[in-house]
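Only one protein chain is missing; all other protein chains are in place.
We just call them A, B and C in the order they show up, numbering each chain from 1.
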Amino acid sequence: MTFEDLQIGSILVSTVRNAPVLIFAGMAGLFAERSGVIDIGLEGKILASAFVSAAVAFATQNPWYGVAAGMLVSVLLATLQAYVAITQKGNQLVAGIAINIAMSGLTFVVAQFFFQQGGRTPDLGQARLFDVVLPGSAAVEGIPFIGWLYAHLIGGHSVLVYLAFGLVPLVHWVLYHTRFGLRLRACGENPHAADAAGVSVERQRYTAMLIAGVLCSFSGAYLAIVQSGFFLRDMSAGAGYLALTAMVFGNWRPVYTFLGCLMFGFFGAVQIQIEGVDLPLVGRLPGSLIQMVPYVVTVIVLAGLMAKSVAPKALGTPFVKSR
Amino acid sequence: ADPKLGIVYDAGGKFDKSFNQSAFEGASRFKKETNINFIEVQASSDTQAEQVLRGLARKNLDMIASIGFAQQAAVQKVAKEFPKVRFVLIDGVAQGANINSITFKEEEGSYLAGVAAAMASKSKKLGFIGGVDIPLIRTFACGYAQGAKAVNPKVEVSSNMVGTTSDSWNNPAKGGELARSQFDRGVDVVFAVAGGSGLGTLQTAKEKGKLAIGVDSNQNGLYPGTILTSMVKHVDVAVYDAFMQMKNGTWKAGVTAKGLKEGGVDWALDENNRKLITPEIEKRVMGARKDIIDGKVKVIDIRSGVACPA
Amino acid sequence: MQPAVEFRGISKHFGAVKANTDVSFTIAKGSIHGLVGENGAGKSTLMSILYGYYRADGGEILLDGQARRIHNSQEAIELGIGMVHQHFMLVENMTVLDNVMLGSEGGFKLQSKRAAVEAQLREICTRYHLDVDPLATIHDLSVGAQQRVEILKQIYRSANILILDEPTAVLTAQETESLFEILRLFKEQGKTIILITHKLQEILDITDTVTVMRGGRVIGAVPTAGTTKEDLANMMVGRPIENNLPRAPYNPGAPVLQVESLQLQDEQQVKLLADIGFTLRAGEIVAIAGVSGNGQSELMEILSGMRLPTSGKLEFLGKALPFAGRSDADGLPRTFRDLGIAHIPEDRLRDGVVKAFSVMHNTILGYQDKLKNRWGLFDFKAIAARCAELMKNFDVRPNNHDLRIGLLSGGNQQKVVIAREVLAQPKLMLVGQPTRGVDIGTIESIHKQLLALRDSGVAILLVSVELEEVRALADRILVMCGGRITGELKIEEFDTTRIGLLMGGMHKS
Partner (left out) sequence: MNNHDLPRWATAFVMPVLNLLSALLVAALVIYLLGESPIESMGILINSAVVNPEGLSYTLFYASTFIFTGLAVSIAMQAGLFNIGAEGQMYFAGLGLTLAMLAFDSSLPMWILIPIGMIGAALFGALWAFLPGYLQAKRGSHVVVTTIMFNYIAGALMNTVIVKYLVPAGEQNPASRAFSAAAEMPRLNQWFPVLGETPLNISFFLAILALVIYGVMVSRSSWGFKLRATGLNKHAAHYAGVRISKMIITVMLISGALAGLGSVNSIMGSTHYLSLNFVGGAGFVGIAIALMGRQHPVGIFLSAVLFGALIQGGFDLSLEKQNIPPETFIFIQGLIILFCGAMENFYAPAIAALIKRKK
């Protein structure tokens, strides 16, 4: 195989398909962190919602019940995290990491308890969310570029993919053009100023965490009932951390975070394509070295192109009325 | 009296959809037939393997089955300390008068899978998806490629690995994504040797209407109609046999390499894939099988240090 | 007289600290009410209670004769109370407009409102002569402008009772005057204003009545008309304050610092300092007067090694300061300190102290490598003894060196910083805004320390926006504007008008 065989189309479609897990989680993290709460617990919430949505979708044979149940659990976890971080004024990193570790264990134990398949849920079969075929796809299929664009790049994905991509402008709008967003950003930058302006910092942060819970659940649901069709232990495989990375990479801004997610999706897809291919200059690289492409690219981009990333100033500090 | 038996899984755990699970199934069959119980433990690290082997040996177990090459060093060490306890090491080789090391000629079973795949493929493009790039997985890949090229030297095999960390065995999304990417490149039969991640591959193949090949246990029944066959590795039989021999007093130490001839590996043909295996395919596969058993065809094992010819 | 606010027996304790004890007094509607007292007297705490920020342990607050429980700022705002805090309550990376809208957005969607509010703000700015661009981002604004944003916020919300906690601490005389203009306008409109300040002249200038607090209690409440600075100072501190501190005759020694054609440009090539040149001799205090934001801070940063100049010749005791060949100022302050340059930074909370460290740890900040033994370790017994002495000499209160310095009042934090730098026995002392937010008693003692330092032969460069302070301390005065030195005066030539003109950019004449 040669370099020309790189399937750009396939890479793009794959990017679109891979990104939603990160986009949902990234946007979730964005809400939490712009309000001043570090959300390193994305991973745990993704995993929990992945399990619950798969289990419920299987039990009810209805994917939407699965999505709803996953949302419920993710929101519960987010509430716990909020309680620890906001009410108890505990360490936010610890809370997040605790949730990640606890969920990694608990999802397995519960899955094993109910399904006896080694921490796996049964195959969802018809209870998955299937891809949407845009009207007229069949008709344009034959047209060279347009057909592919319409039927495969734009069309042919799950509803959740459209939700993920639609979320980005929505989040941008909410963050920068609504009262809620203004208050949210104020709480993350200078909660004392928000408080003095009559904004309840606690309520604002709780709300942000709830939204984070909801968004994060889609990430888990997407993994389990769209991409895989079942739940498997630890199937989040670091997606939460990657989403967090995309967010820091994107300087805590929705559009840039989105680009960060796409970047991971894109280089993940490129990496698949160049495995076992003779590359110009370097020749054929061992598969395991190719695995590091997305990560190396991130470091290079971060070091070379990006300005210093600036976190919300109050990120990670509990709001205490004191000097 | 009944023998006291134990089984130690490696980090993958007894539900890894791979050799641990297969071992568990073999032990369970033994238990069902003989009503003799066994103790089972999972050793999550090499250090724990030694600890648990020693712990079980102290309980005066008669036989301990250690599943997975990761336990090789631990078995070697503990077996020396407890000469009365018998050890069965799966997938690795340890020396000792009380050790039976059982390895499998994965390349032979994979060869058959490759033959079947090359016959069934229309595009003459085959895919291979491994969990992590380690010698064992490469052995599968190489056997598969040899089989495919034996059918038609023009067949192309593209190969991808899920990742490099232990997550890689539990990442069905990636397993599916790799399959999609291979299908986009024209592949129409894919062989998944990636534990839980491989389930994502099988699933995607079904969704895309392509063919997939399962591994380790007979996975034909997972998605009947799209699973061409499974490359079965009879860890279950090995464990079952060892326990049985223990019970009957016929067990012997030594090193056993189980290939097609010894019934260690095979391909799976049952009602689930009957329709996919045309008579020509069956004939060709069975022919290759016979040639290998008869020694007419030698499948290269890359672990012996020879580069993969295919 | 109709009372707008009445405090009845308010008490508030923070652990062992009694910030307010049985505080009772009344504020008349439509009046400007002064509130004075030493650092830590409990003024801010009392106002924070009125603004719903803290909950009082006991007592009640009456608004317009009605007892009110104010649980949070939201409720206070709804009751028409507005507060300009001692430390600005602004979100730095947002625009003025967004800061003003925060908390009173008037609807979920902002975009539709923004234009209307912006127009309204521009209108307010013209009406009250406030020079603020609603679309500017806060961190680009000078402190004075940020102060105006805080005022703007309150006007926009049409607060009826306006609390100003040390609003003039960072303002120049002109800025203070225009603030007072606005306050007078407010008063005409029937609004009630509570003004906290350490500058007694301001109390006399603008308030109708004044309440004095000490140690959390009300010492007295008097009509301004019948009182004097001395009376107030006496009530606050419990002793008279000396106005003209004694000092040795002006007898400058050898040059300590020589600066020639110093230039500084930032990354966008904006000139921050241009052609700065002066000489500073041992045993003299040279003050740099000017509106804040005209390059004084940058000059001090360069002289203390915290920032690299773009070019220029800087000599310290006849030797060039070691800027050459450096790409950043990392670690440079240490070299400078080793040379004998001490620095009292103008932003003490940002640069001068580590808030989470104890007082004792803060007394070794910058000198950590001098106090270590040969294994690089500290002898904490010796350091504690050193700290105890220093706290005694400078009357740091409370006298507990294990306390986090963040819990000390601003005045006492400042005393720790000054004590630390004085103790180092420098040859050159750089002093930035030494008495910002500090009460008159402490100002007196800080001034005494600086004069003693001068008399002992140390060269002192003082940056201050308080002309009072400049007059009290300086031997010579340099005036800066727009990054240049626009004039130089001897102390005998001190003339507020002339300095004011130079500060406004009128060149040497």
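Definition applied: a residue touches a chain if its C-beta (ideal position, glycine included) is under 8 Å from a C-beta of that chain, and two chains touch if they have at least 3 such contacts.
Quick caveat, the model's predicted, so the values are computed rather than measured.
Counting contacts over the entire complex, the absent chain touches A, B, C. The chain that is not drawn here is touched, among residues C:Lys153, C:His361, C:Arg386 or C:Lys415, by C:His361. The chain that is not drawn here is touched, among residues A:Leu72, A:Leu93 or A:Val277, by A:Leu93.
Residue C:Gly15 is the one among C:Gly15, C:Gly226, C:Pro246 or C:Gly318 that touches the chain missing from this view. Considering the full assembly, B:Leu136 is the residue among B:Leu5, B:Leu136, B:Val235 or B:Ile292 that touches the omitted chain.
Within the complete assembly, residues 11, 39-42, 44-48, 50-52, 54-55, 69-70, 72-73, 81, 91-93, 103, 132-136, 163-166, 303-305 of subunit B touch the chain that is not shown.
Although one chain is not drawn, its touching partners on subunit A can still be listed: residues 84-85, 88-95, 97-106, 108-109, 112-113, 119, 233, 238, 241-242, 244-245, 248-249, 286, 288-292, 295-296, 298-299, 302-303, 306-309, 311, 318, 320. Residues touching the missing chain, restricted to subunit C, are 15, 304-306, 328-335, 337, 343, 345, 350-357, 361, 364-366, 368-369, 371-372, 375-378, 380 (touch as defined at the top).
The rule is simple: only the chains that are shown with their structure count from here on.
A simple rule picks the central chain: find each chain's mean C-alpha point, then take the one closest to the mean of all protein C-alpha atoms, which gives A.
Averaged C-alpha coordinates put the centre of subunit A at 34 Å from the centre of subunit B. For this pair, subunit B with subunit C, the centres built from the Cα atoms lie 75 Å apart.
Look at where the CA atoms of subunit A average out and do the same for subunit C: the two points lie 46 Å apart. Residue positions of subunit A touching 2 or more other chains: none. Counting partner chains per residue, subunit C shows two or more touched chains at no residue at all. Only residues 13-17, 21, 132-133, 156, 158-161, 163-164, 167-168, 170-174, 176-178, 180-181, 184-185, 196, 199-200, 203, 222 of subunit B touch subunit A when the two sit together in their complex. Remark: subunit A residues 1, 5, 7, 9-10, 13-14, 17-18, 21, 112, 117-120, 123, 223, 227-230, 232-235, 237-238, 268-269, 272-273, 275-276, 286-288, 291 touch subunit B in the complex. Residues 177-183, 185-186, 189-190, 192-200, 313, 321, 323 of subunit A touch subunit C in their complex.
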